[in-house]
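The other protein chains are all here in position, but one chain of the complex has been omitted.
Moving on to chain A:
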Amino acid sequence: MGRHANVIKIVGEENFQKIRTSKILLIGAGGIGSELLKDLILISFGEIHLVDLDTIDLSNLNRQFLFRHNDIKKAKSDTAIKAVSHFSDSKLVSFFGNIMNTEQFPIHWFSNYDIIFNALDNLPARRYVNKISQFLGMPLMESGTSGFDGYIQPIIPSLTECFDCTKKETPKTFPVCTIRSTPNQPIHCIVWAKNFLFNQLFTNQQTENSDNEKSDGSEKDWGTTDEKEIERIKQETSELVDLQNIVIENNPNKIINILEKLFINDIEKLLLIENLWTNTNLNNKKPTPISRKIINQMTTKKDEQDPPIFKQLDKTWSIDEQILKFIKITQTLMNRLQTEKSIEFDKDDNDTLEFVVTAANIRSYIFGIQMKSIFDSKQLAGNIIPAIATTNAIIAGLSSLSSLRVLNLLKYAELKDGKFTDLNMAFTSKASNFSQDRYLTNPKLATPSCKCSVCSMVVRGILKVSTEKLKTLKLIDLITLLSKTYGYTLSISVIDTKDQRLLADFDFDDLYEKSLHDLQISDGSILFISDEEDENDMVRKSMELYIDVDKDSTATNLIELPKIDVPLITVVTEASKEDITKPEITKLTTSGDEAIVILDDTEEPHHVDNKRPISESDDKNDSVHKKVKKVADDDDDVIELD
């Protein structure tokens, strides 16, 4: 009975040899990733490569069982690989980096694997890997957890539903006027404190000089048309600049001015906008400014020792205590700013957390909203998704089990004629309170949704090109080539999906003579090609071309078009065509649109600036999969407020 005896009994000797020669890509070394790594090793897959961009945090230790206290701040992927070495009989390789970075992980790198496991914590990366799997036709094991909820979904390109075939819940957004003028929930005050106040005061922001006008000269969107309110917001913003100056000056005696402005003067001005309070349809609750007396009282106490309650993070403090803490913490942050120059909000940086929470609570008090403890507020401010070991373990177990059938390695459960729709997905049922008589729900995989813009509405291929050729190949050359090879007309439109930049269409040929290189097309760029319909209401299917630049190629003139067929399809209606085949095209200028606040900002640092993820094109996919309740996430970086 050797070490692999159990696996061999389950899959058989022949399939076991296939397992030993399989190469696995595991993306994510967090909650699900740690568990998956363990399971994949124990299945004894030959090679497992692990990618993660994160470092270890204390709050990971309750579930990411490969990490210990003295690993905090180390890279997850590398630490995980070291932690499993004692029981591993697989070749293990770790990568520290963002999976969406095409320089580190170009598409030909992905093509080395037999299957991809997603153990990711955010939507953009999931979508990106889904697209890569579609480009390569490589199976993808998708999974996610959020608290007691979890799911797995095997994705077999062109045969079963892809990740984007079903609509995913997008992060919750709030209208700006609610945040600025009429909050009615604790989260509104936290967003105000974090996204407006904290950023204005402590994060190195260039003072917006043309705040009133967009770069294209049109009037800025204030999130309201009420002129009085716009006037007030403008003035408030310029006053915020004054506050910034107080903070930069580091004058503790002026903290009282900050308090007076934010919690008395601004509120009094708000009360003058009668529309907000008299319109009964709005049903807004009138705020009450903080009394000057309390502010003065607390200011005199600012150098005294902390009251013991400041240690009780799970208790809600009184308004006096909130104000006192606000004064003290502002002073601390002002001091830090002298050396740090700019402070980012970070839920694990207690100073920044306490500032945001106390400011939010004082504002809540003013608007008659319930105040919250530091502990409770942290979840709202830090976009924390609760996560536990058990759900991750179950989901990872299911994902690795299911992969054996995707790779057709279970001898008693062989797929007949490659019928992948006989496979099951699974999501938690009992723990998610959907059912008392099923622990899991396990529907069979569906075929791709015909409306999905990621897998069904386009054909995909990889255009291999040498660095030299990229510089000499003109856009018109490419268009001619595509037309010759696939039967497109010469009036196709070409869009760079990175920023939805239109490069050519039937009445736009200004860029025809530019080379791809001049058009900033580079390794990892994805071009969206679509054609006009012909007189018979037929249209050639749209195409996404992944640009794979072969830097080592000796053939300087290398250009290799994908060997695919692009069929003619019937155009149903003009409206539906608009709806599904064309990604939304935006102007190049970034607008200063502030109409909504998207609470999704913690994801941004994960992107490499000049390497933005593949565009998310349109998401007007109405086949809502009720079963996948939401895109669940293990880690802490996406907000999902129910």
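Rule of thumb we're sticking to: contacts are C-beta pairs under 8 Å (C-beta built on N, C-alpha and C of every residue); 3 or more make two chains touch, one makes a residue touch a chain; residues count from 1.
Just so it is clear, contacts and distances are computed from a predicted model.
Per its UniProt entry, the chain excluded from the display bears the name "THIF-type NAD/FAD binding fold domain-containing protein", taken from "Ras- protein rsr1", "DNA primase", "THIF-type NAD/FAD binding fold domain-containing protein" or "18S rRNA (guanine-N(7))-methyltransferase".
Only one of A:S291, A:S318 or A:T390 touches the chain withheld from this view, namely A:T390. Touching the chain that is not shown, out of A:R63, A:K131, A:K194 or A:K469: A:R63 (per the contact rule at the top).
Between the chain not shown and the residues A:Q17, A:Q370, A:T447 or A:T556, the one that touches is A:Q370.
The residue from A:K9, A:K91, A:K341 or A:K419 that touches the chain not shown here is A:K9. Which of A:V241, A:L272, A:I309 or A:A413 touches the hidden chain is settled by the complete complex: it is A:A413.
Mapped onto chain A, the footprint of the missing chain covers residues 1-7, 9-10, 35, 38-39, 41-44, 58-59, 61-63, 65, 68, 84, 86-87, 89, 147-148, 185-186, 311, 313-314, 370, 375, 378-379, 384-394, 396-398, 400-402, 405, 410, 412-413, 424, 426, 430-431, 433, 436-440, 442, 636.
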